[in-house]
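Notes follow once the structure below has been shown.
Complex shown without one protein chain; remaining protein chains in place.
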Amino acid sequence: MQSIDIFGQIGLNHYLILSALLFVTGMAGVLLRRNIIVLLMSIELMLNAVNISFIAFGKYMNQLDGQILVFFVMTIAAAEAAVGLAIAVNIFKRYKEVNIRFFEHLKG
Amino acid sequence: MTADIFLFWLLASVTLLSGVGVVLVSNPIYSALCLAMTMVGVSAIFATLGAYFIAGVQMIVYAGAVMVLFVMVLMLFDLKTEIATFSRGRISGAIKIAIVGLLAGLIAGTFAMTTTIAGKPETKEKAGHAAKSLGELLFTKYVFGFEALGVLLLIIAIGVVGLARSKGGTHAKH
Partner (left out) sequence: MNHSLLMSILILSPFVGFLINGLRYKKHNYLVAGTIATSAVFISFISAVFLVVDLVGLPPDSRRIAVTFFEWIRVANLSVDAGFVVDQISAIMILIITGVGSLIHLFSVGYMHHDKGVAKYFAYLNLFIFNMLLLVLGDNLLVMFVGWEGVGLCSYLLIGFWFTDETKAAAGMKAFVTNRVGDAAFLLGMFILFLTFGTLNFSELNALVPAAAETSWLGAITLGTLFLFVGATGKSAQIPLYIWLPDAMAGPTPVSALIHAATMVTAGVYMIVRLNPMFMMAPNTMMIIAIIGAATAVMAATIGMTQWDIKKVLAYSTVSQLGYMFLACGVGAFGAAMFHLMTHAFFKALMFLGSGSVIHAMHEEQDIRKMGALKKYLPITHFTFLLGWLAIIGIPPFSGFFSKDEILWMSFHSPLGHPVLWAAGALGATLTAFYMTRLMCLTFWGASRVPKGTHPHESPITMTIPLVVLGVLSVIGGWIGIPHIVSDFLGHLPNVWEEWLHPMIKEVPNMGPADASLEWALIATSVGLASVSALVAYHMYVRKPGSASRVADAMGPAYKIVYNKYFIDEAYFAAIINPLVKGSRALWYYVDVNFIDKCTYWAADVAKGGGALIRSLQNGNMQQYAMYIGIGLVVVLSILLMR
């Protein structure tokens, strides 16, 4: 097994680990925060983390398809943010607060 | 330590720190600012990976449009520092943190254990050339996805307008 100096040379693995950590951070936000807007921000964080993986793979595979996917993901993310915020606005109008617990009405 | 390596570590630490900030800071405005910082960092990472066009788009769409949207909504709500930042439940909170940690450990550990799977990256490409081939790919191979995305955006635009105008959805009181 070749020993790699992790500080001396940057490879695909570095980017993937960065992506994973960022993704997990976003996930923690989704799981733990109560404010819906912060929740949406955390989701953006997760999407961005995935984007990093795509670009990194694209570069190390010599393919542009990764960038195309990032393009799509960004579009979807923007749309999702718009819808999510619209819902947040509605909830705020009704309860004067944007707390995830208002979604507990979802239970059957 | 070359500039590339230094740049990576710098950007990675900035991005991660501001990402953690998004999650931990209790005032949503600061969260939003942290998120903007993360976006910029990610955009810069894209640039180091040679995806200049995407990096630009990232700056414009995320750090620009989406962040403006967030901040505007926050301004609209006039939110202050929250009293209860995190959701209730000690046991479920512990489980959630454990899950997050485990997941991070699993993924990162796996990547750290494996050797590099990809070959050497191509030598530098011209930025304009890359944007051009990206455009060609978008309008040939992915043209249907692209068009579908356009339709989706249209629908979402209409839907969001409708949603914003409605007075409470199914709980509507007239």
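Labels A and B are assigned to the chains in the order they are written; within every chain, residues are numbered from 1.
Note that a residue touches a chain if its C-beta (ideal position, glycine included) is under 8 Å from a C-beta of that chain, and two chains touch if they have at least 3 such contacts.
Source: prediction; values computed, not measured.
Interface note for the absent chain: among A:61, A:76 or A:100, the touching residue is A:100. In the complete assembly, the contact with the undisplayed chain comes from B:95, out of B:95, B:148 or B:161.
Which of B:33, B:103 or B:138 touches the hidden chain is settled by the complete complex: it is B:103. The hidden chain makes contact, of the residues A:12, A:27 or A:64, with A:27.
Listed here are the chain B residues that touch the chain not shown: 87, 92, 95-96, 99-100, 102-103, 106-107, 110. In the full complex, chain A contacts the hidden chain through residues 27, 30-32, 100-101, 103-108.
Basically, only the chains that are shown with their structure count from here on.
For the pair chain A and chain B, the distance between C-alpha centroids works out to 5 Å. Partner chain B is touched in their complex by these residues of chain A: 1-2, 4, 6-18, 20-29, 31-35, 37-38, 40-42, 44-45, 48, 51-52, 55-62, 64-65, 67-68, 70-72, 74-79, 81-83, 85-90, 92-94, 98, 100-101. Chain B contributes residues 1, 4-5, 8-9, 12, 15-16, 19-20, 22-23, 28, 31-32, 35, 38-39, 42, 45-46, 49-51, 53-54, 57-58, 61-62, 65-66, 69-70, 73-74, 76-77, 79, 82, 84-87, 93, 96-97, 99-100, 103-104, 107-108, 111-112, 114-119, 121-122, 130, 133-134, 137-138, 141-142, 145, 149, 152-153, 156-157, 159-160, 163-164, 166-169, 171 to its touches with chain A in the complex.
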